[in-house]
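Of the protein chains in this complex, all but one are displayed in their positions.
Chain lettering (A and B) follows the sequence in which the chains are written, and residue indices restart at 1 in each chain.
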Amino acid sequence: MMEIIGIWMAALLTLCILSFLYKDNPFYKFAEHLFVGLSAAYWAVYSYFNILYPNLIQPLFGHGQLLLIIPLVLGIMMVMRLFPKVGWVSRWPLAFIVGSYSGYNLITYLQSNALEQVRATLVPVIQIESWKNLFTNPGVMTFLNAIAAPVVVVGVTTGVIYFFFSKEHKGVFGGFARIGVWFLMIAFGASFGYTVMARISLLIGRMYFLLHNWLHLI
Amino acid sequence: MNIVDHLEKLDRRIIFLLVLLAVIIPLLLPIGFEIKVSEPVQKFYEAIEALPPGSKVLISSEYDPATMPEVYPMNQALAQHCFKKDLRIIGMGLWPQGIPLNQASMEQAAEEYGKEYGVDYVNLGYKAGGIVVISAAAENMPNTFPLDYAGRPIEEFEIMEGIRNFDNIDLIVSLSAGDPGVRHWVMIAQGRYGKKVAGGVTAVSAPAFYPYLNAGQLEGLMGGMKGAAEYETLLEASGTASRGMDAQSIAHGLIIFLILFANLFYLLGKRRKK
Partner (left out) sequence: MKKQIPLIITFIAGMVMILQFFIPHRPFSDLQQLFNTWFLIITVFAMILGLGNLFKVHTKRLQRRPKGWWYSIVLLAGFAIMFIVGMIWGPARGTPFDYLFWNVHLPMSSMMFALLAFFVASASYRAFRARTPEATLLLVSAILVMIGRVPLGNYIWDKLPLIGDWIMSYPNMAGQRAIMIGIALGIVSTSLRIILGIERTYLSGK
């Protein structure tokens, strides 16, 4: 019985949100506000059971790890931001969060997203095997595979050149930057294609729920 | 206003209706297009296949109901694959809404393969802090996760025996819909601790992870519902992702048609103005 009520509730709320397509209306607004309230409570409950209790309350009050008073005090200082007169004290915990994150980001971004990417781009531009393949078996795919390595090297290099704004994009440098823009456009196109794919998938998921779980049509 | 202007300014509700039909009709009347497996998904599958029985796979769920149709089928297929291969799963998440979704996926697969909570799988729950959580878990798992997602001490669970840090984990999978997610797992778990990391991501973010795949920082990549459908194909299991592929195809066809149609009228209009 509870399952049937649940499915009906889910279906009606889905339709409330869907009604926005016609125009903004009270059903949509009702569901939207309910959603925000529920989401906030969801975060709060999980944060209590999965973080505050196991990582602060239990070790501090149950096991006497007194050092945890420091993050507790810093946390309370963070909440003080709600009160304008003493809001400035929230800068201390904020400074801790920003400092720690910056420390992590500095090294990890440099290592994984810059140096490692440069290393992976330093490949031989001519891949003899793939060119042999092209001549023995000429076709669309063998051609594309043969030019893959130069495409990567040229694409990454010119793309990075485009992002180098300290020098004016003119002459040979400007030409490279323009090639870089082409690669960025292809990347943006691919991202757009994938975004369409993602949004359609989400709709399929919801329609599947309505047609399968609610209406039992499929 | 002539027909070209009319078509350029078509009421968007007509487009909405067309999209709705393009999704609903193939769901009601399936066509059964064949699903081809791409290399990133094949590599993901092989990374799981390569693990010996008893290995521990950490599945971190960084997604929510908003992206569920894309990532949840991945989670389900992955849990099935792991239990089919007698691997053990340690679940966790950097997004709180991912926790029940990961738990439900593991429970479904556990029922199918007769696996038990605490012995074959566990869910350590959610922690806020993204990259810092990964780093904390990498150094000291019991300290970071003293209790499971429902508040039970992890010492009670057989699966957690001998797990100190990431040295005791054989493969990490991040199912992510944004940040924190795969990016941070690659930066810390792979970059710093040299762990094998694979990713299941939403289609929106998938193109941005190809550099990691190319550089060998990711073992494999599933992108969007299509990625999940490919994984289901490899597992020879028909899930919700595979069932959605006909609708996905037709809706893509419609959108491409709309783009080309609009551009045709744009070019006609431009020529006329000249």
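Definition applied: contacts are C-beta pairs under 8 Å (C-beta built on N, C-alpha and C of every residue); 3 or more make two chains touch, one makes a residue touch a chain.
These numbers come from a predicted model, not from an experiment.
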Given A:I17, A:L134 or A:I218, the one touching the chain that is not displayed: A:I17
In chain B, positions touching the absent partner: 10, 12, 15-16, 18-20, 23, 33-36, 38-39, 64-69, 97, 99-100, 103-104, 107, 127-129, 132-133, 135-136, 139-140, 143-144, 149-151, 192, 207-208, 210-211, 213-214, 226, 245-246, 248-256, 258-263, 266-267
Chain not shown, touching residues in chain A: 2, 5-7, 9-11, 13-14, 16-18, 20-21, 29-52, 55-56, 67-68, 70-72, 74-76, 78-79, 81-82, 84, 87-88, 90-100, 102-107, 109-110, 112-114, 117-118, 120-121, 140-141, 144-145, 148, 151-152, 154-156, 158-160, 162-163, 180-197, 199-200, 202-203, 205-206, 209
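Operating definition for what follows: only the chains that are shown with their structure count from here on.
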Whole-Å gap separating chain A and chain B, where each centre is the average of the chain's CA atoms: 12
Chain A-facing residues of chain B, complex: 13, 16, 19-20, 23-24, 27-28, 66-70, 96-97, 99, 125-128, 131-132, 135, 144-147, 149-151, 184, 186-188, 190-192, 202-204, 206-208, 211-212, 214-217, 223-226, 240, 243-244, 247-248, 251-252, 255
Sites on chain A touched by chain B in the complex: 21-22, 42-43, 46-47, 49-51, 53-55, 58-59, 100-101, 104-105, 108-109, 111-113, 116-117, 119-120, 152, 187, 190-191, 194-198, 200-208, 211, 217-218
